[in-house]
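For this depiction, one protein chain was excluded, whereas all remaining protein chains were kept in their positions.
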Amino acid sequence: MNLLADGVSFAYEPSQPVLTDVRAVIERGGLVGILGPNGSGKTTLLRLLGGLRTPQRGKVTLDGVDLRTLGRAAAARRIAVVPQETQLAFEYTVLEMAVMGRYPHLGSFEIEGPDDLAIARDALRATGTLHLESRFFNTLSGGEKQRVVIAGAIAQFTQGERAADATEVLLLDEPTASLDLAYQLEIRTILRQLNERRNLTVVVSTHDLNLAAGLCRDLILLDRGRVLAAGPAADMLKPALIEQLYGVEVDIAVHERTGRLTVVPVARARTEHRQQP
Amino acid sequence: MSIRRRIAFTWLGFGAGAFVVCLFAPLIGSTSIDFSRVFDTSIPFADNTDAQIFFVARLPRVLAGAMVGAALAAAGVVFQALLRNPLATPFTLGVSAGAALGAMLALTLNLPSGIAGFSAVPIASFAGSLGAVAIVYGLARARRQGLSTNVLLLAGVTLNSFFSALILFVQFLADYTQTFRTVRWLMGDLDVSSYAPLIAAVPPLALSFAAFAVLPRSMNLLSISDESAASRGVDVHRAQRLAFLSASLATGAAVSLGGPVGFIGIVVPHLVRLLVGADHRLVLPASAFGGAAFLVACDTLSRTMLAPLEVPVGVVTAIIGGPFFLWLLIRNR
Partner (left out) sequence: MAADKKSIVLVVIIALFALCSRAPTAQAPAAPQRIVSLIPAVTEMLFSIGAGPRVIGVGNFDRYPPEAQTRTKVGGLIDPDIERIISLKPDLVAVYATQTDLRTQMERARIPVYLYQHSVDPDAVADITATIRSLSKRVGSERAGEELARHIDDDIASTRRRVAGKPRPKTLLVFGRDAETLRGIYASGAVGFLHGMLDAAGGANVFADVNRQSIQATTELILARAPEVIVEIGIDTASSKSRSLRAWAVLGSVPAVRTHRIYQIRGDEMMNPGPRVARAVRRMAEALHPEAFK
């Protein structure tokens, strides 16, 4: 039971491949980070895993079924993608944003019913934003916005907050990139809770080493469109691998109070592996 | 209130409002008519001036106003969602410029009527609008990944400028009276004086509104971002195509019927959002009804304000719409 990218290759323009023969296994219930510098193809891999794009070679399967076969609506009920930033041109309320997550469950002209509303509210509660339900989304702080968007994403799943039998995956693209420190901590806490309490599979793409270290149990290291290494975070966060990936010499240590790995950059690597994009 | 009830109330409330406006509008005019005579079937129609004024002059005009107003307001909503910009109008992407060019050419070349008694101007105008749509769509699709809204906007705005330049050129080549006619056409005119143009406009408008019926939920999602929509199961390319083509078709038909009447496509959706919120399942039907009521009301003003002279309806919508829009902008500071 997993979300699997099986030897996928993708390019936006034929002459510029972004991903080459990538294999990524996301086990059900996992908390996985896709780690790499900018331009390594993280966002693209996330999009492929989310079914937002189709790989030119290889396939993406959910619990063994190719996403293309599964169909858009069915996929939308089990895979949700949270973009890095959400900017609205119109004044939707927080509740409206959450309820939009229920659309994959509605027929063509069907209107959401009390069940859908309950699930949407549960989702808001799970991210600690229920008290904001009547507020306009545009008036919220960055951290609040991100939490509401996550709520909207988990509302896509069949029973919302409560666990289901099939693999349900939440994909987040750089979830803390534009947030203040306090909000970063908030998001990490929420994601961990969602993963632990309801067995939600969480995949995060990031270039932030400390987010990867502080949140993820497993990591996939992506280097210029290819998988450099994949495995438990503790095994991936080794100075040699990090230096190869980022071209930076780092010190990795276990932080006393939190018990988590921390990564501190020390100096530019002596041997230059990377070309800056 | 649940969304279901809100949708029902919106349809009923705005629908009733539009109905009432359209009911009263033919009763008002620059001439006073005797209503007992209007509906007196014992008088042969050809002798009954009051009935003729009601059924030939006023009623088709009110219906035209309702159709054009509904089409332009709804198209405005759809374009705003598609381009993710509340300042988009049905005229942003060049459809109206194409229609105007078609009309200009027909007026300047004084083309005789085209088909089965239909005047050349609406036909040429509609053809022009379709041409513009085809060009913009073709340009925006040139990139491999479906309809990019950025390219769409660029293509539309560029086409607008180009067609506007051509229009000026045609006006320059025309002689004085033709130039006056073309300028007058740009100000809008709902005096159709027969039901034939209305009936001719029904097929494209029906098609567009059929699409409008299925779009609102997708529009909610699309108006956030392509990825939000795709992640929730929307076929983004298909939805964008449908939105663009249906809104353009409605705009082309409306402009061919009554000329490019401005401000409806932006004032009415804005006003409606202030009243019902941003959910397109409310905004779209409310705007359609609101647009109909607004234009019919403006047209009633246009033919009574300075009777027996008529103020072109586009001027009236501008006089009302302009200051209202300024007020909206100031209010939002």
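Letters A and B mark the chains as written, and numbering starts fresh at 1 in each.
What we mean here is this: contacts are C-beta pairs under 8 Å (C-beta built on N, C-alpha and C of every residue); 3 or more make two chains touch, one makes a residue touch a chain.
If you're wondering where the values come from, they're calculated on a predicted model, not measured in any experiment.
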{"item": "Contacts of the hidden chain among displayed chains", "value": "B"}
{"item": "Hidden partner chain, touching residue among B:67, B:121 or B:316", "value": "B:121"}
{"item": "Residue in contact with the excluded chain [from B:48, B:92, B:225 or B:317]", "value": "B:48"}
{"item": "For subunit B, residues in touch with the removed chain", "value": "29-31, 45-49, 51-53, 56-58, 61, 107, 110-113, 117, 119-121, 172, 175-177, 179, 181, 184-185, 189, 191-194, 303, 308-310"}
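FYI, only the chains that are shown with their structure count from here on.
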{"item": "Centre-of-Cα separation between subunit B and subunit A, whole angstrom", "value": "43"}
{"item": "Residue ranges of subunit A touching subunit B (in the complex, touch as defined)", "value": "12, 47, 50-52, 72-73, 75-77, 79-81, 83, 86, 88-93, 96, 99-101, 103-104, 106, 108-109, 111-114, 117, 153, 156"}
{"item": "For the subunit B and subunit A complex, residues of the former touching the latter", "value": "2-4, 7, 80-81, 84-86, 145, 214, 217, 220-221, 223-225, 227-228, 230-235, 273, 277-279, 281"}
